[in-house]
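A single protein chain has been omitted from the complex, and every remaining protein chain is retained in its original position.
The first chain written gets the first letter, and so on, giving A, B and C; residue counts start at 1 in each chain.
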Amino acid sequence: MLSEAEKPTAEFLDVAIWRGNAKRGVFHSYKVPQLENQTILDVVSYVQRHIEPKLTYRFACRVGMCGSCAMMVNGRPMWTCRTHVDRAMRGIMRGNPLTIEPLRNLPVIKDLACDMSGFFEKWTRAEGRFHPTRTRSEAIEAISPDSDARKAANEAIECINCAVCYAACDAVTGNKHYLGPAALNRAWTLINDQRDGGRNLRLSAVSGKGGCHNCHSQQSCSNYCPNELNPTMSITGLKRETTKAALKREI
Amino acid sequence: MIERHDTDILIIGSGGAGLFAALHAQKANPDLKITIAVKGLLGKCGCTRMVQGGYNVALSPGDSVERHFMDTIIGGKWLPNQDMAWRLCETAVTRIRELENEIGCFFDRQPDGSLHHKAFAGQTFDRTVHKGDLTGIEIISRLMEQVLARPIERMEEHRALGFIPSRDGEGIAGVLMVDMRKGSFRFVRAKAVLMATGGGPTMYRYHTPSGDKTMDGLAMALRIGLPLRDMEMVQFHPTGLLAGEDTRMTGTVLEEGLRGAGGYLLDGNGRRFMFDYDEHGERATRDVVSRGIFSEMRKGNTTPNGGVYISMAHLGPASVAEKFSGMVKRCGDCGFDLAGGLVEIVPTAHYLMGGVECDSDTRTELAGLYVAGEDAGGAHGSNRLGGNGVANSTVFGGIAGEVMAMDIDSQKTFRDPDGELLQAEIDRALQPFTIHKRTKISGNIHAIRDQLEKTMWDQVGIMRNAEGLQKGLDQISEINGRMMDCGLEDDEKVFNLTWHDWLNTQSLVEISGVIANAALSRENSRGAHFREDFQDEGNLEQSYFTRSRQSLDKDGRPRLKVEQKNVDFSIIKPGESLVEEM
Amino acid sequence: MGKLLIKPHRQHPLWLAFILHRLSGLGLAIFLPVHFYVLGLALNDQAGLDRFLHWSDNPLVRFAEFGLVFLLAVHFFGGLRLLALEFLPWSPRQKTYAALAVATSFFVTCAFWLNAV
Partner (left out) sequence: MIGVRLYLAQRLSAMVMVPLVFGHLAIMIYAIRDGLSAAEILSRTQGSIFWGLFYGLFVIAAAIHASIGLRVLAHEYLKIGNTNLNLLTGLIGSGFLILGARAVIAVTL
């Protein structure tokens, strides 16, 4: 909990929101009334509703399921619908004014909304999709929930493709081919999915010039993933499996 | 000024219905050009992603399609379109296998490796397949991956504005859209169009669906004169989070299981009140609990924000935090202590059973236009079972894909659009700018929507009566008048959310009128529809559903007509059952 | 922590460990050729090598050497950490290991330095 001294006392929040387009942008300052129950998304919504009707941002589910609302808050990537203003202003995160920017590493469309198509294109390029070995006319495979592979698959499965990890990662910033933590994390779940038939295809896909080997274990992805997933761990798994496959000349 | 685009199959919406339709159409005929247009990002909007509970399917030994069907009919209080309900229960079995075996979803298993089925209210068998309490994310993410990897055209952040029938009125020619990112219009011609915008009763002050859902599809269907059925049937979830007026958290669902596990509902003074209403207390069904809470709210026994409390602490905060970790964490992120403290809640509008009338092959009255998912009316009748929503959208989405591919097989040319209607739809979308040009006043669209939400909540909500409904209708038409005075400065259409808020509110106002009228016409209480002045459920054998249809009177003004149509008991009659021991 | 120097999203121990490894690697890559060159002097100019070694008694040069050994130690232990991270089963104690690696390299460098003076 916040100590008394840390509690924001002002009735208004000073907020600086980045506004602009793909080419350029600047911060605009706004004063937003502070409320007891208020997320960063609420702050942004307030500005659009009451101060700057043309402010663009993105959200859908409001509850941390769709991964549409991620932004940089005080310089850190996070989901905004589930980040209480108090939390964003506590400790090391504190910033005055509260700054809100579009996610890093993705081209901006307008204001706080970025173009996520590159992120998803890499998802596909990493073979981040299931390759079936059965059809709908067959029974569902019995799979023990306790096997090591299944546990590993489950551990990485609850990704909402919010691109927070992607925005946090400097390997993505530096290397435009790099598939990034989310896509690789997905590939790892599939590698561990015993129902999947695309193993070697996928191992090759994550071994190319933008593959898992371009991760430098910065671990910003794991540090910021709002669902507490650990893409770093997934990526090390891929590094091991691709190494084995390469040594055996399977890829 | 308006860009043109052609495709074979145009799918509007990327929920379970839209994505399944794309995959099935593509599989049925890989040569077809298939386009998905969606208001948000593909797979990242809509409610299929938000499914928590799970997916109903009769798979276990001992369970049967017949049983699932009977539960659906009884849950829907004999109003469902039985052919659709049967198709739903029957196809769910193959659909879940397709989701697991071909799409790659992984649902929770039992220790022996077989699928885990959990209990869900209103069912005689444990048949809800799930992935923890994040089933929707698993379903939509996996579907999305499959769609992304195929040559299916994507039009993201494209909002459908109007269905444009052909000049001769025989079929659909295409859909008018706005590319939200550019702010420009696009007319997309297609041989077949699937409407899968997912309904979503977001015209209520408290609501669960995602922000992008605002009844656009139904409003578009209404405007071209298609019949809508069961529009009075709005399902409320009893436990929505109540966090104040100015936060988007308000209205979002707190898990059903909290009540099931023994959570207490307390009024503003800390008194447990549910036993005043039902012997099952907090564990009574959704509609009963919603009405109980609503009654307390009317009496004024409320919390600071005007709702009631849910309290879990007596079950031991640590064990609550473990059992409901996702929910507790979500509340924690937003500043609430669900495990150990009191959290304010309020019933919240969750699902619209009503929708466009169609047959069990998803065909509507208008040739070339199909409907699936929450936009389609009929499968659930007066109440939807938890777990039948996502089954419905995935089952009928897939069917629509196949049927569309089949139906257009021999169709060589596009239908010729009705140019006048196209222009009328463009003008309609530009209304706020036109108003501003005339009045030079920028209105406050948010205040108007707030007013609509309050009206619907107070007058057309959980408990209804003739007087209130009439008042509601009057207020809706007043709100409609305010819309026509609400201008918007025309200096930037690019990704202008406030313009879209205007359009959203317009769709909501149109459909709110339909809901209120249908509710007024049903003088009994069935399922989700509760009339204080007609509490009886009416004669089951003579069950009817409402059909609302809009036409233009001779002055060109829209007029809504609500009819009562007898339910066709095509499979089973009240008093009979397909299951022996029921 | 200087917000301007290190952007906020980088302000966590494991990113700092990363950048330390990267900078030390770069430092080594720059230093090693120089080191090779100096040793190569022995080939035809032993006096030159001695001159260099003598010159390196200079405190400033000494300090630079201290830095180089530190670079090598940091990169070495950091590298061990990375190899373990990549090739051994995952451990949730990454921050501890990073801290340990840095601490050990300090220790080794100090040992070197104490010996040298």
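Criterion: a residue touches a chain if its C-beta (ideal position, glycine included) is under 8 Å from a C-beta of that chain, and two chains touch if they have at least 3 such contacts.
These numbers were taken from a predicted model, which means no experiment stands behind them.
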Contact set (omitted chain vs shown chains) is A, C
Touch assignment to the omitted chain, from A:Pro33, A:Pro107, A:Gly174 or A:Gly197, lands on A:Gly174
Just checking the interface: what residues of chain A touch the absent partner chain? 171, 173-175, 177, 207-211, 213-214, 216, 239, 242-243, 246-247, 251
On chain C, where is the contact patch with the chain that was removed from view? 22, 25-26, 28-29, 32-33, 35-43, 46, 49-50, 53, 56-57, 69, 72-73, 76, 79-80, 83, 86-87, 108, 111-112, 115-116
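Throughout what follows, only the chains that are shown with their structure count from here on.
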Could you give the separation in Å between the centres of chain B and chain C, each centre being the mean of its C-alpha atoms? 61
The distance between the C-alpha centres of chain A and chain C, rounded to whole Å, is 33
In whole angstrom, the CA-centroid distance of chain A from chain B equals 28
Write out the stretch or stretches of chain B touching chain A in their complex. 40-42, 44-46, 49-50, 59, 94-98, 100-104, 106, 108-115, 131-132, 134, 136-138, 141-142, 145-146, 148-149, 156, 181, 210-212, 243-244, 246-249, 252-253, 330, 333-335, 442, 446, 488-489, 492, 494-498
Tell me, which parts of chain A touch chain B in their complex? 35-39, 41-42, 45-46, 48-50, 53-68, 81-84, 86-87, 109-111, 113, 116-117, 120, 123-124, 128-130, 132-146, 153-154, 157-161, 186, 190, 193, 195-196
Which of the residues in chain A end up touching chain C in this complex? 72, 74-77, 92-93, 95, 104, 167-168, 170, 216-220, 223-224, 230, 232-233, 236-237, 239-240
